[in-house]
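With one protein chain withheld, the remaining protein chains of the complex are depicted in position.
Letters A and B name the chains as they come in the text, with residue numbers starting at 1 for each one.
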Amino acid sequence: MSTIEKSPPTSAAAPEPQRPRSHVRSALRGDVLFAVVAFGVAVLAILPGRDGAGTSISTMQLVASMAAMTVAAVGLNLLVGYTKLVSLGQGGFYAIGAYASAYLTLDVGLPPLLAILGALTLCGAIGAVVAVSSMRLRGPQFAVITLVLAVLVERILNEGNAFGRLAGYPNYAEHDTTSMEPVSVFGITFRPPMIAGEVATVMVPIVVVTVLVLIIARNIAKSPWGSSLSAIGESEMLAAHLGVNVFRRKISVFVLASVLGGLGGVIVTQAFAHLQPETFDIYLTITIVLAVVFGGSGTILGPLVGAVAIVWLEQSDILAEIGSFQQENISDTWYLSTSGLVGVLFILTLFLMPRGIVGTAGQLLATVMHSRAAGPDAASAELTAGAAADQRAEDGAAAATTSTGQHARVERPPAASGPDTAEPMLRISGLSKNFGGLRAVAEMDLAVDGGQIHAIIGPNGAGKSTLANLLTGVYQPTEGTVTFLGRDLTGQAPHHVSRAGVARTFQTPQLFHDATVRANVLAGFADTGRTPLWAAALKPPGRYRRDAEMRAEADRLLDLVGLGDVAELRASELPYGKQRSLEIARALAGEPQLIVLDEPAAGLLATESVVLGDLLLSLRAEGFALVVVEHHMDLVARIADQVTCMDQGRLLARGTPSEVLSDEAVVAAYLGKPHEEGTH
Amino acid sequence: MEPVILGLVLGGLYALLAQSFVLTFITTKTLNFAVGEFVALGAFATIAVSSWSWLPSFGRVAVGFLAASVVGALAYRFIVLPFTTQGEHDTRWLLSTVALSFVMLNLITNVEGPSPQRSGTARLGGSVDVLGVGVSKQQLLLAVLAVVISLILIVVSQRTSIGLVMRAVSQDPETTSLMGISPRLVGMGAYAVAMGLAGLAGVLYAATVGASPVMGAPLLVASIAVAVIGGLGSLWGPLLGGALYGVLSEVASFQYGAIWGETAGLLLVIAVLVWKPEGLLGRRMEVKL
Partner (left out) sequence: MSLVIDNVESGYDRAPILHGVSMRVDPGELVAVVGSNGAGKTTLVRTISGLLAVRSGDVSDDDGSLTRLTPAKRARRGTVMVPEGRKLFPQLTVGQNIELGRRAAGGRTGGEDPVEALLEAFPIVKERWGQQANLLSGGEQQMVALTRAVAARPRYLLLDEPSLGLSPLKTLDVFRLIELIRERTGAGILLVEQMADQALAAADRAYVLEHGRVSMEGPAAELRASDEIRRAYLGVS
């Protein structure tokens, strides 16, 4: 990470350090508060069982079930809620975790902790295999592969003799007992809630583990690693352009989800000491999905709320009573009992509450807060709107005292290639692309330097978008080379191109519509692709500092593009023109040297177009190289240094805007040849 | 040889159900995960009218088909269609059809009770000799029906105007609407036929194993597997997939035991998805410029 020396070494030294530190403080406050509250709730949950009273046994078992389901749901949420990969296989990993940990302890004889570790590793390994094999799949095919896994596991458990089949595991026939021995560590025995009078000590590690999982998941969700998941969920192409190695990231998240699923199963084994295969059927895997969706997919507390709600619903009498109610009042045969009501609940959730409980509540809260315009957000310890404004005033003051003026950007590394010769920043040579028989781009050349705006125009079908896609690695060229800063980028994947310093905006803004404006910009930092999982999960002090730096820089970029006052708004609430600017801010966050803009003025009003032009001109002044594919000729005429006109995939004309726009061949390409010249 | 023949025949039932998946996927790009419950629905509907002696056996079978058909069309309109509006990556219909299967299973269980019921309709008792192997007539009937229906579907899709409409919708629903054809109605029609087929399979299957609410569940995964192996975009797919899946399962089961039989089939699905995600007979979707 190259940004530690961001602040210029000037008189700004005094106010500067305050900025990141207060962000760090508030983030730390939020994290500690969350942890404290979570542990507090956990303590409350197991309090009833503190004296081992017989009446508390069922409550403790309920809590244990909720804990197990929560852990599995948290894992599934990462897949379904963030990465938008619908997996129907979490129940399978749950079962593997449960049975493998039991089997490794009882039949293989491993010490219990090692057995648990072994079981989790097994889940991870299987998860990796499934992920690699389903890399290219999305939607229904991906769901099918995960469903197949869950069914396979269920079959094996139901019919594998080693697992006791219907007698359960462990069972009398093979183990002379139907319960597993409780685990003992350092002399403490962790007993399950089974016998009246015995304190169910296993509840403590169970809830501790659950809380830790929630904390870690929260860390991940709020980190750049989490952003990368949302990016993949939004569009894999977008994620690649943000520097994310999509292939590896998908495998990682799947492995993580599998391990968490397995951990849920381990909790079940420890809490109940006995396993019956019927518990681990398709209904289970669906229930975990429902917990995620009902609680709120893509939220942090959603899996917890959903798991608690679903487990409680299933165990309590409510659903049974609704069933009886129907039997008495509607019909004694045509009624829905528990599983049917759960199904109805699922469908109703999809219709009425697609964001789940937590998501819908969050939305309501946000609407209420915005209509009040100010006021502290009590739920999180984040800065209030007022404090945020103060913060920005500080930032502004600090920035204003830097020596290089309002667009201070001193950290740009000089062109990595050789000395400052005539070699341009970007050079394209003889680039061609064939799609089957169609030659979309033919032998295009292009040279762009820092501090230049090069516009690419041409009628529909001329190959402009294809050229842009070739530049950022979406397509592999059939011939030709792309050289950037002396490096050969020809045929490199988009995430490599992005990491090399090329950013891009898209024809329709690809934003996280439900995230804040600031969160969108944060996704643009190289950290999205580069932050390792362990750092995201465990949040060492360096992470706090980096988060604060990123946040400050994001705010600066937002000010730059004129979005400084809407950092807290949801991206979907912005007017179109501002969404464009947001995309540009995000592109800048990755510290590119070249930005490719694909029809940035599309859909903009005339006034917004002017503002866009101003922004692009100021970027040019800072030394960026800009390649702009455009149709709006007034914008092109105003900002472009060089214009390339393409027609039928080839270079038609090149020169200054006035030269090209008055070139007869260009006019003919756009308007069509006059009739007189049309005869053969 | 025996497991091969048995496998081919067994594959027939799966192929019939796989055909219903293919039909809906081709026209609407969705699948109905509740198909197992439509199997049960067809079986129970036929049993419900089995006491109507004035209705010939054929008519009772038709009732089973129609019951599943009507409910299927409604299911598409209200449970699937609303959850396909968010574009290509919208997979909510996956979840809603799974939920539907819960609801239907529960309802059927409460109405009919969990125990299997005998069904005498459309029952062919006994066995017949195929290439030296004794095969139950009912199973053979199912297999033959699967082939016949596949052929009918293929002929209809290639040579009739309804089939033309269906193929148009599957290639480009938006442009089809510009031709005055409602893709929604076509979808409902496809679901009606597809679920009707499931119901029909249920009627015939129940004649051997009896009708129970859970009779469809074990068929679900196998028939999805067969559909995927053959290729969700091809009406020939289920025949090939059914044959491969059936034979592989039977042979593995024969050699290594029942559990390996089922596992082998599922492993085949995974293998096909990894190697050729569009299925053995499917066509890879062209990347548009």
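In this section, a contact is a pair of C-beta atoms (placed from the backbone, for glycine too) under 8 Å apart; a residue touches a chain by one contact, two chains touch by 3 or more.
Keep in mind that what you see is a predicted model, and the values were worked out from it rather than measured.
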item	value
Residue of A:I322, A:A637 or A:L651 touching the missing chain in the full complex	A:A637
Contact partner of the left-out chain, one of A:G491, A:G603 or A:G655	A:G603
Interface with the unshown chain - residue positions in chain A	459-461, 508, 572, 574-576, 579, 599, 601-603, 605-606, 631-634, 636-637, 658, 661-662, 666-667, 670-675, 678, 680
Chain B residues that touch the omitted chain in the full complex	161, 164-165, 167-168, 171-172, 174-183
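The definition used in the following text is that only the chains that are shown with their structure count from here on.
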item	value
Distance from chain B to chain A - Cα centre to Cα centre, in angstrom	37
Of all residues in chain B, those that touch chain A in their complex	25, 30-31, 79, 82-83, 88-89, 91-92, 94-96, 98-103, 105-107, 110-111, 217, 221, 224-225, 228, 258-259, 262-263, 266, 269-270, 273-274, 277, 289
Partner chain B, residues of chain A touching it in the complex	84, 86, 88, 133-134, 136-141, 143-145, 147-148, 151-152, 155-156, 159-160, 282-283, 286, 289-290, 293, 333-344, 346-347, 350-351, 354, 435, 438, 440, 466
